[in-house]
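Submitted below is the structure of interest, expressed as structure tokens.
For this view, one protein chain was removed and the others were kept in their places.
Which chain is which? They are A and B, in the order written, and residues in each are numbered from 1.
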Amino acid sequence: MKKYLVVATLASVLLTACSNGGNSGNVSTNAPTGTPTESTQSGSNEKAKEEPIEVSIMTHFHGATPPDKEGPVQKAIEEATNTTLNIQWNSANNYLDKLNVSIASQQLADLVLIPNSVPLDNNVFVQAVKNDIFWDLTPYIEYYPNIKNKIAEVAWDSNKIDGKNYFIPRPRTSESDWFFVFRKDWLDNLGLSVPTTDEELYEVMKAFTYNDPDGNGKDDTTGFTGHMWTGSFGDYKSFESLFTSANGDWKEENGSLVYSAFDEGERKAIEFLKKAYDEGLIIQDFASVTNDQKTAIFTGGKAGVLIYNSATFPTLVDVISQHTPDFDLMDLIPATAINGYTPKSVGFNGGNAIPKTVPEEKMKRILSMINAWMEDDIFAMHSQGIEGIHHTLENGKVVIDTEKVVADGLAEYTQIVFVANEYGNAYREDYPEEAITLFKNIQEERAKVSTAPFVGLASETGSTYLPEVIKDLNDMKIKIILGHEPISSWDALVTKLQNDPKMQQTIKEINESYQGRK
Amino acid sequence: MQMQKDAVLNDNKKMIEPSKKPNKAKKLITDIYREKYLYLLALPGILYFIIFKYAPMYGIIIAFQDYSIFKGVMDSAWVGFDHFQRLFSEEDFYQMLRNTLAISALNICLFFPLPIILSLLLNELRNQIYKRTIQSLVYLPHFLSWVIIASLSVILLGKSDGIVNFVLNELGFKSFDFLTNPNAFWLLITGQAIWKEVGWGTIIFLAAIAGVNTDLYEAARIDGANRLRQTWHVTLPAIRNVIFILLILKLGDVLEAGFEQIFLMYNGAVADVAEVFDTYVYRVGLQQGQFSYSTAVGIFKSAVGLVLVVIANRLTKKFGEEGLY
Partner (left out) sequence: MKLTTGEKIFNVFNIALLGLVALITLFPVYYVFIVSFTEPSEFVKKTIVIWPEQWSLDAYRYLLSAPTFLRAIGVSAYLATIGTFCSLLLTSSFAYAISRKKFRGRKFILMAVLFTILFSPGIIPNYLLVNSLGLINNLWAVILVSLTSGWYVILMKGFYDSIPDALIEAAAIDGCSDITAWVKIVLPLSLPSIAAFGLFFAVANWNQFFNALLYLNDHEKWPIQVLLQNMLVDASASGVSAADTTVARPASQQLKMAAVITAIAPIVCVYPFLQKHFAKGVMVGSVKG
């Protein structure tokens, strides 16, 4: 056993030595807190003064393989940020387990990803903050222009714990969130226009099901395809929002928040879906299909309505065009707003936190690193790579070798640092002119009426109680749609929940948290 | 050889000093020394279990604490049986218990005998090439993850586009709801498990059958037994202890219900019959970092399994079998 203690001690000494290596040669040890230790101009001569520091980053990836640490893009990023990166890539599926054991064994990397879309939903993280595990970054942010300005106000505001920010939110485009998308060619064939009300939506779905929209003489199409998963009503939440006008679980009414499932609109949405299901307008196996399967139904030309996002249209177009000639981007169209509702996204997804085991000077260096990484030309490497290897310049336009970019896994760097492009959810730079104009217009129209969700509100009772509530509500919705239960069961369930003291307590706590934010 | 010499020496010692009562401790030590090779053989195993299985076992006590990963096991507060009380007073507790037991019961009654029967049938094949081919095919589904089986199930059993329903319709029957039908769920789960694991399960029995002394078959044949009686009187008894071991171990898992499989096949329509302890813990416990609660539920499941194993073992011994310990 002694031998193991020696090994363990040696190992921990080595680990701490590595993470403290950055302290050498640092000039401003007596500087007041809050001042950056490094000029934020990338490529300036002052950088030569300081040694690059080794930064360990814990993050996840979704693709087939993570990028190579000896690859040219990583080297370029390291040079621009004056660091040596030790990135611990983890599988996105089991990241939370890894995070938990890392916290439990006090083996956190220097920069840690909190992967939940809304990190404040991660109870372990919130407890960690309360136990002083992570740095309060609030006083430091203003010294790093890219971090401050390129991440939206709403992202910072939505992620405060006790009024402070304990992580850097990963910015995302907030406009043009996933919403109803239609086969424009089918709409044209049937002489229909993009729906703006739920009645029109119903008519479109019906026409897609019964009026042979693809003109092949076969009765092989349906209206809507979508999927759901345990704990979430998935794509079908979009229908609920049309009737409740709420984006997500909470809705503002007269200055306070109410639970959107208790709204009258929710009941109407369930009736809408039930009617649609009975008439065959949504896929019959809506409760069982996987994400892949539901998309395959759309790309296979068997359904005409999907919840999607115009910036990712190429994924659909690539597949549909393989069996439908002349199919291109303009054959898909997103709805602007239905019933006056269109969703706005929160503007962030997850966040990166720095544990307090990292000394203050190094923490500031890490912030500089992120700041430098967020420079446009550095960030561009995530999608373009290096000239000559991943893309070429032809007449001033960038021609990307997509296969090489995918093979090198460059997109995964986006999991660490991202710079949200205002129109990032509407179109991609390489779309044809008319597509760009169209989707840009749609986004601008949406921005006028879009509804943002309420996220990151804290409720102690709710953290253990709400998952059960959501499950019970979703289960009931499915049973009613399938016809196993009558709509009156929904009313009974809602009444029961409204009278449950735990629910009332949760609503009270959520509202307190909401008021605290204002 | 050494064994024999020592044995003889000991016997001699006893003859020379008949009056001295054998010292119990001394006998233990001499016994251990005599079988030293045996204990040496077991030593690595014992060490492994102590280090890798028992050293982390202290983690179980967090079921009786309000465990915080920031304070560690030593400094977390004690709450006694609070977590268990919470579990038992859970509204859906009996539903979860019923679902789990139903799935386990179906598993033991329907699934468990099949690999045995299958391996016996395989054993009866004369043509070795055919036998080997079949053997090499039936175990393959074991390697498909539940994710794949779940999505294949939708392709096969889906209400609108599923192959099975397509065939049923062609034959004039109405579509059957496999996936969102609460009445079919338990059988669906058992069916999937059989499909996936029956072939793999034959391996252990084939190995056991392979160990049967061929002389016994010869003797039975001489006594006039046909193949059926040979199987009944020679093969089955020979693999009986393996069957019992596996059965008892399965009883230890009675409240385990295949989390991944159920999680994937779960949907709102079958919620009432699909909710088992593991899915509940996943939703309420682990996602919220409630390690203590999830450990407590785990202990509850293990405790029930332990009780069943002890009872089963005792019964097995009563029937003259070897048992687990």
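Following the convention adopted for this analysis, a contact is a pair of C-beta atoms (placed from the backbone, for glycine too) under 8 Å apart; a residue touches a chain by one contact, two chains touch by 3 or more.
Computed from a predicted structure; not experimentally measured.
J.: Consider the whole complex, including the chain that is not shown, and state which of B:110, B:168, B:204 or B:225 touches that chain.
T.: Considering the complete complex, B:204 is the one touching the chain left out.
J.: Considering the whole complex, which of B:48, B:81 or B:94 touches the chain not shown?
T.: B:48
J.: If you put the missing chain back, which residues of subunit A would it touch?
T.: Within subunit A, the residues that touch the unshown chain are 4, 7-8, 10-11, 60-66, 68, 88-98, 100-101, 104-105, 107, 115-117, 172-173, 178, 227, 229-232, 234, 290-292, 296, 299-301, 309, 311-312, 315, 319, 322-323, 349-350, 406-407, 409, 411-412, 414-415, 418, 424-425.
J.: Give me the subunit B residues in contact with the hidden chain, please.
T.: 1-4, 28, 31-32, 35, 37-39, 41-42, 44-46, 48-49, 51-60, 69, 73, 118, 121-126, 128, 130, 132-141, 143-145, 147-149, 152, 155, 161, 163, 195, 198-199, 203-204, 206-215, 217, 226-227, 238, 241-242, 245-246, 249, 252, 291, 294-295, 298-299, 302, 305-306, 309, 322, 324-325
Definition applied: only the chains that are shown with their structure count from here on.
J.: Let me have the rounded angstrom distance from the C-alpha centre of subunit A over to the C-alpha centre of subunit B, please.
T.: 41
J.: In the complex of these two chains, what residues of subunit A are touching subunit B?
T.: 100, 103-104, 122-124, 127-128, 131, 133, 228, 230-231, 283-285, 287-290, 292-293, 463-464, 467-468, 471, 474-479, 482, 484
J.: Spell out the residues on subunit B that touch subunit A in their complex, using ranges where they run on.
T.: Those in contact with subunit A are residues 68-70, 72, 150-151, 154-155, 158-162, 179-180, 182, 263, 265-269, 271-272, 279, 283-284, 287-290.
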